[in-house]
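The other protein chains are all here in position, but one chain of the complex has been omitted.
And now, chain A:
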Amino acid sequence: MDINSVVTEINRPRAQNDSPLSSRRATKASKKKPTKRATVYFEVEILDAKTREKLCFLDKVEPNATIAEIKNLFTKSHPEWYPARQSLRLDPKGRSLKDEDILQNLPVGTTATLYFRDLGAQISWVTVFLTEYAGPLVIYLLFYFRVPFIYGPKYDFITSRHSVVHLACICHSFHYIKRLLETLFVHRFSHGTMPLRNIFKNCMYYWGFAAWMAYYINHPLYTPPAYGDEQVKIAVIIFLFCQLGNFSIHIALRNLRPAGSKTRKIPFPTRNPFTWLFLLVSCPNYTYEVGSWIGFAIMTQCLPVALFSLVGFIQMTIWAKGKHRSYLKEFKDYPPLRSPIIPFIL
């Protein structure tokens, strides 16, 4: 726990405005107006990372200005590049500076050269998630209620005679309503925005798969599970168990990050037994997510659902490996027993 709070300290932007040291140094430099707080200003020039063209020159930048503040100043001369689509770097090909980075802490002289890259149109992360998740919810229900022009006029608005179809609809809707609510009220994202074009890609994926799965599950020629109620019962248990697990992990991750901050800490098991999976894997929320979809596939006995689970599993494994690697890199004392997504295996 102690280590975690230290990490919090490092990552949080330090408030340096009232540091006695910097103000003393400032008075020495300009003795004329000792009453007014005087400072050695920095000059910042911003060049295009590709063409090296000079885009902007800022004189008189406070030494303790953050990158976020510099982005705001830059926007004034280039309104088309609002702060979220700017990436500023010290090296044209280097890493982007963080919004919290402070000018005088960077390895620059009093004249700093920053390289600018346009990240493209941005859209808020929350908007993206809401559109991504509201789509499947609505699309699935269209198939469930058999609105016209899908299965032929004979079946319009006729409900299925298989009880598992109704159960599947409840589970599917529950899943996406849960995700919507979590996006609004649980997750504390560190990124404000993402590139606009991602939303098309993501929506194609989620909406397309939802339509494909819903088409077969709600089809008038749907075949119910081979092992009947037994199979459905087990599947529902797996599904609900994993949903609860996934939610528990999201709550645990939320509690790891103080409201309004962007810090990352090592997640540990809490009093909630569902979070004990943190002992063995770095991203148990993905493990539970895959489990939910496997449960749903068993419940509906539908090949497209199984394919969706598989594709989701592959994607989440890639993310989990990336996240696992960054945990190992960031925290020297990261628990060695953990695997990215499946205990001891993957």
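Everything that follows uses one rule, which is that a contact is a pair of C-beta atoms (placed from the backbone, for glycine too) under 8 Å apart; a residue touches a chain by one contact, two chains touch by 3 or more; residues count from 1.
Here is the rule we go by: contacts and distances are computed from a predicted model.
Student: Among "Cytoplasmic tRNA 2-thiolation protein 1", "Protein farnesyltransferase subunit beta", "Very-long-chain (3R)-3-hydroxyacyl-CoA dehydratase" or "Cyclin-like domain-containing protein", go ahead and choose the protein name stored in UniProt for the chain not displayed.
Tutor: UniProt lists the chain left out of the view as "Very-long-chain (3R)-3-hydroxyacyl-CoA dehydratase".
Student: Pick out which of A:C242, A:C302 or A:I341 touches the chain that's been left out of the picture.
Tutor: Counting the whole complex, the residue in contact with the absent chain is A:C302.
Student: For the chain that's not shown, point to the residue among A:Y206, A:F247, A:F296 or A:F313 touching it.
Tutor: A:Y206
Student: Out of A:T110, A:T159, A:N255 or A:Q315, which touches the unshown chain?
Tutor: A:Q315
Student: Where the complex has a chain not shown, which of A:N198, A:T270 or A:S339 is the residue touching it?
Tutor: A:N198
Student: Among A:R95, A:R161, A:R271 or A:K332, single out the residue that touches the unshown chain.
Tutor: That would be A:R95, which touches the missing chain.
Student: Taking the full complex into account, what residues of chain A touch the chain not shown?
Tutor: 93, 95, 119, 125, 128-129, 132, 191, 194-195, 198, 201-202, 205-206, 216-217, 219, 221-223, 226, 300-304, 315, 318-319, 322-323
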